[in-house]
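Every protein chain but one is kept in place in this view of the complex.
For clarity, chains are labelled A and B in written order, and residue numbers in each chain start from 1.
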Amino acid sequence: MAGIDLAATSPRTTLDVVGRSPASRRRLSRAALYVALGVIAVVMVVPFVWMVLTSLKTPADIAASPPTFLPTEWAWGNYADALAAAPFLTYARNSLIIAVSHTTINLVVASMAGYALARLRFRGSELVFLGFVAALMIPTYTKIIPEFLIVRFMPLFGGNDILGQGGTGWLDTWWALIVPGAVTPFAVFLFRQFYLDLPVELEEAARLDGVSEIGIWARIMTPLVKPAFITVALLTFESSWNNFLWPLLVTRTDSMRVIQVGLSVFRTENDTQWAFLMAGTTLATLPMVALFLLGQKYFVRGFANAGIK
Amino acid sequence: MAVVSAPRDVSAPPAVPPRSPAPRRRRAGAARRRAGMLMVAPAFLHALIWIGIPVIAAFVLSFTNYDVLTQPRFNGIQNYVDALTDPVFRRGMLNTLVYAFFTVPVAMGIALLIALMLDTQLRARALFRTAVFIPQVTATIAVALVWLWIYDPRNGLLNAVLGFFGIPAQNWLSSTTWAMPSVIAVGIWQGIGLKMLIYLAALQSLPKDVYEAASVDGASKTRQFFSITLPLLKPATFFVFVTSVISAFQAFDLIYILTDGGPANTTTMMTYEIYKSAFREFRVGYACAQSIILFVFLLLLTLANRRLNGGDSGRH
Partner (left out) sequence: MEFSRRSFLTAMGLGTAAAVAGCATTSPSGSSAADPTGPVEGDITFLCALFEGSTGKETLEGNLIKKFNEKYPDVNVTVDYTDYGSLNEKITTGLASGLMPDVVTLGVGWIPPFAFKNAIAPLPESLATRYTYEERVLEPSRYDGKLYALPMVLDTRIVAYRKDFFEEAGLTGTPKNWDELRDYAKQLTVKDGGKTTRVGFDPFSIDLRQCWETFLFGNSGELFSPDGREVLFDSPEGVASLQLFLDMMADGSADFALKTEAGQPTTLQQGTSAIMMTNNSLYVQLQQQTPELTDKIGTFVLGNTDPAMLQGGTMVSQSATTKYPAAARAFVEYMGSPDAVLVASEQRGSVPAISDLKDSDYVKGNPMVAFAIDNLGKARSEGGTPAWMEIREKIKPTLETAIVGQQSAQAAIDQLAGIANDAISRL
C-alpha cells in the first residue's frame, strides 16, 4: 500500500449534486462545529467560572437572593485573606512533591507493566491483568483502614522493630504520603489498552536488531503512545493533587499536610466561608488547568507508519 | 491501536532462515516471558501490598463484627445476611445500578461525539478540549454548589428556563421522583471530560492511511466511522466502559453534597452506605461485607462485558 497523501483531493462527489461549492459547504459545517463546541464548552465551564466569580464576592453578594452572577463589589482581597488563613505555601509545596513523585513513578512503572501485559505473553498474564482490573473495584474507604495499618506497622521504620511493633512506622513521613499511591491499576490498565494494537512488525524488527525487551518498550513502542502518557500524567497528577483523606490520616504535623487539607479550614461545622473556599480552590485548580493546556501539544497524531515498509 | 497490514503469522521470522528453529524459538520465547514477568513485577508487587493485602484483610474482617473499639469477633456470614436483607442497602444497590445504567452509556456516547469533533484541525482546539476537561478538575464542592443552584426550586436556572416554556416548576432534589434523574444528569455531565480525554488520545493514535484508502474507495464518513473507527477503538471502549462502571458504582462525593442520599434514601449509593457503616457507625466488619458485595457485582459486570465482546483487542 503506497503512502499516497490524499489530503489534497476531495473524494466526495455527492457535494457536487447539491449544487453548492464544496468549500462553502465545508465552511458551513465548520461553523456548525464551532457553535456546537462553543455551547458544549460553555456548559462544561460554568461551574468553574462560577467558582472564580464567587471567590471575588463579598459575603453580602454571596447572600444576595436571587443570586447574582457577577459580584457588585470585586473583593480581590479575598485571595490574600484566604492565603493567610493557613500555611498554604507549605501545603502547596507538599502537594507538588507528592504529585510529581506519584506521576513520575506511575508513568514508568505502570507503562512498563501495561506493556508487558499487552505484548509479552507469559503464563498467568491474563490473570494478572484481571487482577489489576479487579483491584479497581474495591472502594477506597474499604482499603483505607488496612492500608493505614500497614503504614503504621511497617517494620524497621519510625521506631518499629522487625515485627513492626513499638513505634509509628511510616506515619508522618514522606514514605506514607508517596509510596501507597505511587502506582495505580488504572494506569496499568490504560497503558495496556494503548499498547495493545501497535504493530508486531516493529517489535520483531527491533528484536532482530538485538534490542532488549526493555529497550523495545522504552525506545520504540513508548514514543508511539504519547497521548497515553499525557493522559496518565494528567490524571495521576490530578488525583494526587486533590487527595484529601489519606494525607490527613497519615500525617499529624501541620508541616506535612497538603492543599486539600488546608482548604478544609474554610468549612467548619457551623458555617462555610464560601468566598475564601472558592478562592483557595481556584488557586488549587490553576496548576491543573495550566498543565492540561501545556500537555495539549503532545496530543497529536503520533503514529506515522512511513518507516515500516 | 491500528491494523496496518494483513495479520501475519507472528511466530515466523521474516528474513533469516533458521538453523534450528524450534530451540531458538523456545529460548527466545522464554526470554520474552521472563522479561514480561520482570516488567510487570514492580507494579504487581506494589498492588499486592497496597491493594491485595487490604482486600484480603477486608475479606477476613467481613466475617467478624469488628468495630475498632473492641477485638473482632467471628460472626460467620451474619454481615452478608444483614446487608442483603437491609432495605436501605438494597435500595443503595438498586440506585447504584440505575445510576450506572444511565450515566455510563450516555456519557460514553457524548464523550465519543465530542472527541470526534475535537479530533479535527480546529482553531482553538486546545481551548475547547480544556473546557470539556475542566469539570474533571473543578473541585467537587464548586460543582455541587452550581448544580444545587441550577436545581433550586425557587431561584434555580432549570425552573427558570422551564418556566419560559410554560412548564411548571419542579422540586428537583427534594422530590422522590426527580432526585435520582437530577443526580444522573450531573453524573453524566461530570463524567464526560475524562472519557473524552481517553477517546481523544485513542483517536490520535489511529493511522491516517486506512481512512485515506477508504475514502479513495468511496466510503462515506459515516461508513468509515462504523467500519473502521469503532472497531479500532475497541480497546479504548473497553477501558472507558470498565472504568466508567467502576466509578459510577463508587460515586459518592457529589451525591453526598447534592442530596445526602435522600430524600428518604432515594439517591443513596452502595459506596455511601459503606462509608457510613465504617466511619459513622463504626461497623467496620459490616462495611467490609458490603464492600465485598459491591466488588462481586462489579466483577460479574466486567466479566460479562468481556464475554459479550469477546475480548478487547483485534489481535491477540
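The working rule: contacts are C-beta pairs under 8 Å (C-beta built on N, C-alpha and C of every residue); 3 or more make two chains touch, one makes a residue touch a chain.
Keep in mind that what you see is a predicted model, and the values were worked out from it rather than measured.
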{"item": "Of A:Leu56, A:Ala92, A:Met137 or A:Ile150, the residue in touch with the unshown chain", "value": "A:Ile150"}
{"item": "Hidden-chain contact residue, picked from the options B:Thr103, B:Asn265 or B:Thr302", "value": "B:Asn265"}
{"item": "From B:Val60, B:Leu113, B:Ala213 or B:Leu254, residue that would touch the chain that is not displayed", "value": "B:Val60"}
{"item": "For chain A, residues in touch with the removed chain", "value": "59-60, 62-63, 65, 67, 84-87, 144-146, 148-150, 152-153, 155, 163-165, 168, 171, 245, 248-249, 252-254, 264-265, 267-272, 274"}
{"item": "Absent chain, residues of chain B that touch it", "value": "37, 41, 44-45, 48-49, 52-53, 56-57, 60, 65-72, 88, 144-145, 148-149, 152-155, 171, 174-176, 257, 260-265, 268, 276, 278-284"}
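Just so we're on the same page, only the chains that are shown with their structure count from here on.
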{"item": "Distance from the mean Cα position of chain B to that of chain A, given in whole angstrom", "value": "15"}
{"item": "Contacting residues of chain A [partner chain B, same complex]", "value": "1, 3-7, 11-12, 33-34, 36-37, 40-48, 50-51, 54, 65-67, 109-110, 112-113, 115-117, 119-123, 125, 128, 131-147, 149-150, 179-180, 182-183, 185-186, 188-190, 193-194, 196-201, 204, 207-208, 212-214, 217, 224-225, 227-228, 230-231, 234-235, 238, 242, 263, 274, 277-278, 281, 284-285, 288-289, 292-293, 296, 299-303, 305, 308"}
{"item": "Complex contacts: residues of chain B adjacent to chain A", "value": "1-5, 8, 10, 13-16, 28, 31-37, 39-40, 42-44, 46-47, 49-55, 57-58, 68, 114, 117-118, 120, 122, 126-139, 141-143, 145-147, 149, 155, 189, 192-194, 197-198, 200-202, 204-209, 212-213, 215-216, 218, 220, 232, 235-236, 238-239, 242-243, 246, 249-250, 271, 274-275, 278-279, 284, 287-288, 291, 294-295, 298-299, 302, 312-316"}
